[in-house]
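Dropping a structure here in structure tokens format, bear with me for questions.
For this depiction, one protein chain was excluded, whereas all remaining protein chains were kept in their positions.
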Amino acid sequence: MALIEFADFSFKYLGADSLALKRIKLTIDNGEYVVITGPSGCGKTTFCRAINALVPQFHRGYVAGNVYTDGKNTREYEVATFASVAGLVFQNPENQLVTLDVEKEIAFGPENLGVAPSEIRRRVEELIELLDLEELREKHPHEMSGGEQQRVAIAATLALKPKVLVADEPTSNLDPQSAEAILEIIAHLNKRGMAVVLVEHRLDLVAKDASRIILMDKGRIVADGDPREVLAMDLCEEIGVGVPKATQVYKRLKTRGIELGNVPLTGVELAELVQEATSR
Amino acid sequence: MIILEDVHYSYDGVYTALRGISLQVDDGERFAVIGANGAGKTTMVKHMNGLLRPQKGRVILDGRDTKFMSVAEIARKVGLVFQNPDHQLFLDSVKKEVEFGLRNIGFTESEAAQRRQKTLASLGLEGFAERSPFTLSGGERKRVALASVLSTEPRFLALDEPTIGQDAHQKNQLAQMLAEMNKRGRTVVVVTHDIEFVIENFPRTIAMADGQIIADGSTNMVLSNDEVIERCSLAPPQMTLAARALRNVFPEVGQRLTLLSELEETIMGILGGA
Partner (left out) sequence: MSFLEVFQYTRQDSVMHRLDPRSKLVLSIVCATVSMMFMEIIPLLMVFTCLLPLIAAAKSLGRWAKSMKGLGALLVFVLVFNTLLSPMEYPFSYSLSLAIRLVALMTSFSLFFLTVQPDQLSQALIQMRVKFEFAFAMSMAMRYVPTLGQEAYAIMDAQRARGVELDKGNIVKRIRNIIPIIVPLIIVSIRRALSIAESMESRGFGVSENRTYMEMLRFRKRDWALVLSSLLILILVIYVRFFVGLPGWMMWNLPF
């Protein structure tokens, strides 16, 4: 059984004139690192919401097809059922911190689900250690930077022990250094075995870690596959995806008749490929 | 011309947000302001349009000290676009929204209508005139907010972090629009963390840290400085990393590579010659 399965799923928000998702069909398995990208308004957020039943349970509208998360149909179970399967992290960290201290924030989810206090305490300490939150223990959310807030939000989500972390543009409100720190944490979590679905525009920072990139446009999936394959497509430029600069150079060279052999995703990879090409 | 002379500012009297900023902005210029969070970028930009007044030092706009001008008066010359469009949209049609700012700073009804039409057309928003801003998407609302500032045709236009949360396409659109404004003689100042955006669109860059300007000059020069990159909490751009990695093996690769096309030509040179 796939961890997440979209079976011809379509969705239109109440009052909207067009479908936000159109016949989405795909599966995501344990351990994958899926990056979703595409122009704004293409349905990425709606896709994330559909994974844990926020669509169609919290955001109502027209639905066709089904989504099965951990084998359960999201049309039949309430959002909370999926809390310990899919952990969602959203764009604006400030709107995800609902208490005044880090420990309480991490405890919030498990408390809601009625986990035993001693177990909650254990998870809190474990996550504070894992996400390096020790020095934030005494801080009010207001005194934290955006990056720190987002780290706490991730910890609060992980406290429910989800099988997949679904992060919807978690770094888009952050400065580059905090963004990189968050993306490093996400890559680290994936290496420890957690499946990741990440919506991100800055492909130069994430393409190298992803096992798969999904390109969306106007509610549809227009490409889905290995990062190097997807980013090498001309489609990316057509719909306006931020292809990493190194990959862009590769593509330009290719049109001028120079084939580097492999598609680079980072500057260093590009340099290595050039070096290999000269020694051939 | 805007001149900042040794500007100091503190919000609470204890911690100083600006510590002696001196800067000259010429007519028709286009430059970027970079810096880590809390470096004082927003505080500095707010001094340019009079939202904040220096506690020490002076801000001189076209030869006049802004101390003696009201924000509304300055707003005719210096437009400031904030990051969140929802902080300014409040009327029930795009048309009214754009005319509101114009009427505020003293344009007559017919002048305002004319300018509104012109601005909406130039931003591809003609079809939206009667729509309520609240039914538009985030990207569209951003353009409406921009239109409401641009319609007054300020000679100086400052944008505070316009690239945050934007996709590649939106960033290109923004860049094109700014280039056009600039070509028509407007001065454009953009605060941003997006280093690639700076490299591709701005000839001059000002780097700030701890309330001071730590570098001011050509973008190429400022961004080649590792210390600046570090103190501004930026990550070195991919092109620089690629160039550095290449330089280790091919000493002929230049020190100051930043543009994509330059790197492309360099690699062509290396591989073509091999």
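The chains carry the letters A and B, assigned in the order they are written, with residues numbered from 1 in each.
One rule holds for everything that comes next: a contact is a pair of C-beta atoms (placed from the backbone, for glycine too) under 8 Å apart; a residue touches a chain by one contact, two chains touch by 3 or more.
Everything quoted here is computed from the prediction, not taken from an experiment.
Although it is not drawn, the missing chain touches A, B when the whole complex is taken into account.
From the options A:8, A:111, A:134 or A:184, the residue with contact to the unseen chain in the full assembly is A:111. Across the entire complex, the residue among A:66, A:92 or A:145 in touch with the chain not shown is A:92.
Only one of B:30, B:46 or B:186 touches the absent chain when the whole complex is considered: B:46. Listed residues B:22, B:55, B:104 or B:137: the one in touch with the omitted chain is B:104. Only one of B:23, B:36, B:89 or B:199 touches the chain withheld from this view, namely B:89. What chain A contributes to its contact with the hidden chain is residues 49, 52, 54, 58, 78-80, 83-84, 87-88, 90, 92, 94-101, 103-104, 107-117, 120-121, 124, 138, 141-142, 153, 156-157, 160.
Considering the complete assembly, chain B touches the hidden chain via residues 46, 49, 51, 70-72, 75-76, 79-80, 82, 84, 86-90, 100-101, 104-105, 134, 148-149.
In this text, only the chains that are shown with their structure count from here on.
Taken in their complex, chain B has these residues touching chain A: 36-37, 137-139, 164-172, 193, 195-196, 233-235, 237-246, 248-249, 260, 263-264, 267-268, 270-271, 274. Chain A contributes residues 38-41, 91, 145-146, 169, 172-173, 175-178, 180, 201, 204-205, 239-246, 248-249, 252-253, 256, 258, 266-268, 270-272, 274-275, 277-278 to its touches with chain B in the complex.
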